[in-house]
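Heads up, one of the protein chains got dropped from this complex, but the rest are sitting where they should.
Take a look at chain A:
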């Protein structure tokens, strides 16, 4: 192995400024590289993953204690309680999406990397969903048992969360990107994002209630799928633009 810097610098010189030489950078590598790095970071700080799940469980558990442990009553509010708690758990976890990267300077490295910023944002949002939305979706049926959700509702609850939580992560990334440059975000992000979450909530709970009442849910699910697709295309672009604005400040 070479020990002095000179031979490698000479090698470097050869592909300086020559893009045509096949050394073109690949956005796919950048995407997987960022995905791996963020997953590794989550793995090193596992307590961050547990927090939204713990919040979700506690919030759902408090309803039977606070309102009524009556099975018939709980069955009626189950879909709404589960969905609202999942939504709030996602919202709370979004604060940290870009904050660390902003503080340590790796966000500006992402912005000046020769890749579309939307692709990089998508990698970060995917990690966020994998460690927040997906576990919430998997945990929800267990909490649904506690809430006496009628069994017709289980598959629909699971499906709506599977379609809805990625939408929440994607839309939330816009708010996180807009507020990342501020010293104290406080409730600003919640105010910005919550109105956009309401359609997801309405169709999510609507679908579960319909399923429990024996009605068709395909329409609800189709609309949730459409919302996910729209968010998938638009949200990374919007969040990327928002990040550039935040870095400018």
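Definition applied: a contact is a pair of C-beta atoms (placed from the backbone, for glycine too) under 8 Å apart; a residue touches a chain by one contact, two chains touch by 3 or more; residues count from 1.
Assume contacts and distances are computed from a predicted model.
This figure omits one chain of the complex; the name its UniProt record holds, of "NADH-quinone oxidoreductase subunit F", "Fatty acid desaturase", "Heme ABC transporter ATP-binding protein CcmA" or "Sulfate transport system permease protein CysT", is "Heme ABC transporter ATP-binding protein CcmA". Screening A:106, A:155 or A:213 against the full complex identifies A:106 as the residue touching the chain left out. If you put the missing chain back, the residues of chain A touching it would be 1-3, 5-6, 8-13, 15-17, 19, 23-25, 29-30, 32-34, 36-37, 40-41, 44-45, 100, 103-106, 108-115, 244, 247-248.
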